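Sending over a structure as structure tokens; questions will come in a sec.
One protein chain omitted, others in place.
Naming follows writing order (A and B), and every chain is counted from residue 1.
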Amino acid sequence: MDLNFSLLGAQAVAGLTRGMLYYLLASGLTLIFGVLGIINFAHGTFYMITVFLTITLAVHTNYWIAAILAPVILSLIGGICEFFLLRRIYKAHHLLQLLLTFALVYIGVDVVKIFWGTYPKSLPQVDLLQGGIFIGGIRLPFSYLFMISVSAATGIALWLILYKTKWGTIIRACTIDSEVADTLGINVRMLFTLVFMLGIYLAGIGGVVAAPVIGAVSGMDMEIIILCFAVAIVGGVGSLRGALLGALIIGLVESFGLLVLPQFAIAFIFGVMTIVLILRPRGLLGRSAS
Amino acid sequence: MFFGKKRRSIIGLSLFILLLALFLPVVLPKFLTFLLTEIIIFGLFGIAVNLLVGYSGMVTFGHGAFYGLGAYTVGLFLTKTGVPFIVAFLLAPIIASFFGLIIGFFCVRLTQFYFAMLTLAFGMLIWAIIYKWEKFTGGDNGLVGVPLPSILSSTQAFYYFTVCVVIICLIVLWRIVNSPFGYTMRAIRENPERVRFLGINLTRYKLAIFVISSGFAGISGGLYTAFTKGAFPDYASWAKSGEGLIIVLIGGMSSFIGPLIGAAVLVFLQQIVTMIFQYWSIVLGILLLLVVLFLPEGVMGIKEKVRFQR
Partner (left out) sequence: MEKIKSLNFIILSTLMLFFLITFVWGIYPVPIKAEDKPPIKVGIVYPISGVMGTIAIPSYKAHLLAMSEINAKGGLLGGRKFEWIVRDPMGKPELETRYCREMLISEKVDILHAGYGSALGMAASAVVAESGRGLAFLEGGKTSKLRNEKFHRNVFFLEQEDVPEARGMAKALCEYGPLKDIKEPKVYFLSWDYEYGRSLYHWFAPALKKYKPNVKLMEAWTKVAETDYTPYISLIAGAKPDVVVTTIWGGGIPSFLKQAKAYGLWDITNLFASTEVAGVEYLREVGELFPVGTWVNVMELPGIPGNEGHRKYWEAFRKMHGEDPGAFGVRNYIATYFLAKAIENAKSLDPEKLIPALENTSIDTFLGKVWMRKTNHQMMTGMYWGPLIKSDPPYHRTLDKAKMYWLNDIDVSLTDDEILNIRKSIK
């Protein structure tokens, strides 16, 4: 196999794109954990449902309308879940918190089965996203460019919200200590709901940009949630920059791992996750794991 | 005060259940005996998990790995070597707790979230190795045709074997959780700082309970392989770890026998539901939600609720 520039470049592009998708999901996951303190196992489920919903909406209208609507719908569903379910377990035993979102995963599996059946589904071709460009001999399809730019734009928007607005400051305050924030008169309960909805909205955007590129199939929720955990761990939970860094690392490890150890690529990822947790539990950019 | 009131009620209840357990296979159809065997094995796994979750406050998400290790130990030794069954079976907890020692060494230093994540990561790593090391473990095909000694070949004989093994395990575990060591673990769960202040090395105690727990998880895995005469990578997956946590929750994490009850509920419910309805997953999800929100102490917690509802 010729390890020439264009092959390495192509793998880098593939890894980068994949990484950007992971970033979208991991950022939501890490935001939810940072503020609410909940590990949202159902994050992949919301992502999966968004992909299916995007396809259905796109079939009846078009992709772009679906792309705007789907994440909003999922975010609303997320808000309902938070309000009725999650709210009751913030102070509960760790096991209860884990199993609540786990329960949502189980429900999500059958929701997809009931509404969309078990055959894999595919988004009808989006004309604007066909074709691609060549950069330095490496092909970059428009659908991938779209994924990268939307993720980047989202990342920037997220940064702006968190660091340049009042709400963002409040959210960051809650990440550090939500009880203190509460005593300062901030409506922490409503904030929690909004943050959860934001996290789900991010997962929804991930689903929307992934839809033109992959098929929707049951089981994609489990597949992606484990990778999201790996990303969040490596990058550092609670840190958005960590999510980005972790996502890019995992994405690139996956693509290049193929060239080196194709059979064991998946064990590789878990190995990386394990090593990070052993050597530096807080991840690359996270805060200390006390 | 050895035969004090509380002791008597426990002994009475245990005897009742024991008699029921021994009597049942005689009257019940074979398939039900199969299910009971499955429940008992699964219950042992849940009790092993509960050593960490309920008694020590350490929520572990990787115990499926030890279950799988126990399963594959029995499976591999019996299919690839000629060792007698009892040897392979005893090796299961040994190998599982050996790995428990290594994995626990790294995990018990961490708290809560990171502990759960690292146990998950190790669990997935072990699953991935079993799944990928096809030449050795059979990979995604799994191992089948695990030979059992002929005395265990009938459903009833295997059931009695399982009951015996599990009763021995339960007695041992009961002694452990009600020993000073067990009470120390409970104290660590409630207030680690204070325990540390008393001069106790938390890490060593946590590691000890982790190893013990992984050993018993290994026994349950070994039993299951003997039960199905096969081992599959699925046995070490995080779904299996999740199931362990689910039965702990449903049965009641503050109760010793809770996870066994949880196992009974889960297996029975699954069998009944799948006989009439094709969507089991959503039923399980809703059940979990209801238990988490309305009955967090599990089935065994009902008596507490009744007690305080005066």
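Note that in this section a residue touches a chain if its C-beta (ideal position, glycine included) is under 8 Å from a C-beta of that chain, and two chains touch if they have at least 3 such contacts.
Everything numeric in this text was worked out from a predicted model, so none of it was measured.
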Listed residues B:Ile94, B:Val172 or B:Ile272, member touching the removed chain: B:Ile272
Residue of B:Gly142, B:Gly215 or B:Gly285 touching the missing chain in the full complex: B:Gly142
Option from B:Leu120, B:Val163, B:Ala226 or B:Val299 whose C-beta touches the chain left out: B:Val299
Residue, one of A:Thr17, A:Thr154, A:Thr175 or A:Ser239, that touches the chain absent here: A:Thr17
Interface with the undisplayed chain - residues on subunit B: 5-6, 9, 12-13, 16, 20, 28-32, 34-35, 38, 132, 134, 139-142, 144-145, 224, 228-230, 232, 234-235, 261, 264-265, 268, 271-272, 274-276, 278, 280-281, 299, 302-303, 306-307
Interface residues of subunit A (partner: the chain not displayed): 1-2, 4, 6-7, 10-11, 13-15, 17-18, 109, 113, 118-122, 125, 132, 139, 141-144, 212-220, 223, 254-255, 258-259, 262-263, 265-266
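Basically, only the chains that are shown with their structure count from here on.
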Interface residues, subunit B side, partner subunit A - complex: 53, 57, 59, 61, 106, 110-114, 116-118, 120-122, 124-125, 128-129, 132, 238, 242, 245-246, 248-249, 253, 279-282, 284-289, 292-293, 296
Complex contacts: residues of subunit A adjacent to subunit B: 33, 39, 85, 88-89, 92-96, 98-100, 102-111, 113-114, 226, 229-230, 233, 237, 263-264, 266-267, 270-271, 273-274, 277-278, 281, 289-290
